[in-house]
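Of the protein chains in this complex, all but one are displayed in their positions.
Per-chain numbering from 1; labels A and B assigned in written order.
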Amino acid sequence: MATSPPEPGGRRAGAGPRERDAAGLGRLGATAFVVPALLLIAAFLVFPALWTVYLGATDYRLTGLAAVDPQVVGLENVERALDDDGFTHSLGLTLQFVLGSAVIGQAGLGFALAWVLRDRRGLGRRLIEAMVLLAWILPSSVIAFLWIALLDRDDGTLNALLSTPGTAWLLEHPMLSLIVFNIWRGTAFSMMLYAAALGNVPPSQLETARLAGASSWQQLRDVVFPRIRGHVLTNLLLISLWTFNDFTPFLLTGGGPEDRTEIMPVFIYETALFGGELGFGAALSVLMLLINLVIAVVYARLLRRRKDRDR
Amino acid sequence: MADLTLAALTKVYPGGVRALDSVELTVADGEFFALLGPSGCGKTTLLRTLAGLETATSGAVLLGGRDVTAVPPGRRDVAMVFQDYALFPHMTVTDNIAYPLRIRKVPGRQRRDRAAQTAAELGLGDHLERRPDQLSGGQQQRVALARAMACHPRAFLFDEPLSNLDARMRLEARTFLKRLQRELGVTTVFVTHDQAEALALADRIAVMEHGRIRQLGTPADVFRRPANTFVASFIGSTPMNLLPGTAEGGAVHVAGTALPTPGGLALAEGEELTYGIRPEYLTFHPRPVPGALAGEVRVVENLGSSQLVTLEGPAGEVRVVVDEDTELAPGVAGHALPRADRALVYRNGELLGASGYEGPATGTRTP
């Protein structure tokens, strides 16, 4: 009988009384496995976040005297931001954008699609899903140009379809255009999440409701919604977070005309990197990080609560 | 081939759970040995400690006389079949069976030949190129067995080998497994929570509870003379009747009836005892009989060739197995008479007169 070959690596014979890992890695090996990922995350995610907080408290500029020797100005930048008309204006625009395109648009259309298509099979459903998904996966530069072409004043397809020649949609209705654009761009995520959620509603419960004589609306209210409430919250939080941080509108309008589409990410870009006021821009970033933090904490607590319930 | 000895084996998990508590056990060379118990009794931990997947807190594991307590799993020369078989889904049947040989650096051609040969012995010859998910549950189990056999280990360890099969397959696989073990003659330890499986397969059984062995013996020992009320209620497809009684004039009285009591027991007058009798060892009478427990028929369950009758009377609920020809309806009166030579008496949960019956309880395998 063949004898087993000697094993490479320090395998602890007679290890202490602890649960043994299935891989036989040991704590040291495991640590070595985790370190590269952690280093990258620490350097390019954690550190920049902390630096944002520091920079936000200085008068750092891209050029000039303050670029060489930035002074700590404390909460001055944040106070300035909160008083700044540009900031409040931008925050208002961002709110419109997030509420209109994500919370109402993507979630609403996504749910409607998932609900209407829930027990359809075949070509129609696949075609709709394919187009919705395509809008989601194509690169944003391509998408941005497609919409610029679609909304063009002179030769745009939309004007041809609606017989409204000469309407410059991006100039005349910039925010509305961006909202419709973003609904088009991001509905796929909500649609798939709700489709998965609806798939988890036991058909027997829907059938029980139907046997009791419930209408479609009553089935939705009494059977479906209570079961997918967690998914709805997850969906709303995630798409709000993503939409809030979306830079793609910059590719369509660059913040214009004037500053009518200067949502938060564009405002920060214009202030910090285009205008060179890094300190002030960082203060704006801090505020943005704070808003992100609030959304993310709510989301994480939700996740944890659901995990506890599953246990 | 080798015998297996566990000396004062103890396993305490971080957090203080004592999964094994000074287990002493010897499994003879070539024996088919069952670890039986409810879930959480430590039987799986014991098996995993034998495999080397868990490290004992104290005590020793000896395999063929050699202390392997600190030897890593791969070098103990044992093979384990997991409850879910753990067949690698990305490998064919051949590759799965040949995997242990691959680890031992057996040349490719040779190991494929040996895998094919083992597969053929187990009737898997036509499925060599299939993947596990293309096989039935029974076939998957045999691939797992073949993989365990391929490296000719000194001992087999099976974790719930039949629990993943449906009821019909399970019977077939049980017979197959027993024959295979006989033919190979390899020391085999298996874990099960199913008492019928343990009785059917094993040469000897260790019944475990809370990390301790509560009884060690042949299937006949364990079935006929459970050493304590825990084993008595755990073994048997219909649980044993355990009736509270008192000793009066050398016999056990239950609810005012003097029941047939085995002789040679030193009973103190008036002491509290438990009278144990299996439903199979009670005979049903429609009319009163001396020494019988009286009651009213409450439930009749058809078991096929017999029926299980629940009587309710002064002694509480008593279950009786009645032959299929007796017509019974709920509500009629009935009387159940115990067989004196099968009645058991427990004091504080321990069997009285446990020794000196049907040979030593720790006998080795009789081929």
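Convention: a residue touches a chain if its C-beta (ideal position, glycine included) is under 8 Å from a C-beta of that chain, and two chains touch if they have at least 3 such contacts.
Going forward, contacts and distances are computed from a predicted model.
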From "Carbohydrate ABC transporter membrane protein 2, CUT1 family", "Heme lyase CcmF/NrfE family subunit", "ATP synthase subunit a" or "FdrA protein", the hidden chain's UniProt protein name = "Carbohydrate ABC transporter membrane protein 2, CUT1 family"
Looking at the whole complex, which visible chains does the left-out chain touch?
-> A, B
Touching the hidden chain, out of A:171, A:201, A:214 or A:238, is A:238
The one residue from A:103, A:128 or A:171 touching the chain left out of view is A:128
Could you tell me which of B:4, B:35 or B:51 touches the chain that is not displayed?
-> B:51
Which residue numbers on subunit A touch the omitted chain?
-> 4-5, 7-9, 11, 19, 21-27, 29-31, 33-34, 36-38, 40-41, 43-49, 51-52, 55, 109, 112-113, 116, 124, 127-128, 131-150, 152, 154-158, 160-161, 184, 189, 192-193, 196, 234, 238, 241-242, 245-248, 251, 254, 264-265, 268-269, 272-273, 278, 281-282, 285, 288-289, 292-293, 295-297, 299-300, 304
Where does subunit B touch the missing chain, residue by residue?
-> 51-53, 72-76, 78-80, 82-84, 86, 88-90, 99-100, 102-104, 147, 151
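Throughout what follows, only the chains that are shown with their structure count from here on.
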If you average the CA atoms of subunit A and of subunit B, how far apart do the two points sit, in angstrom?
-> 56
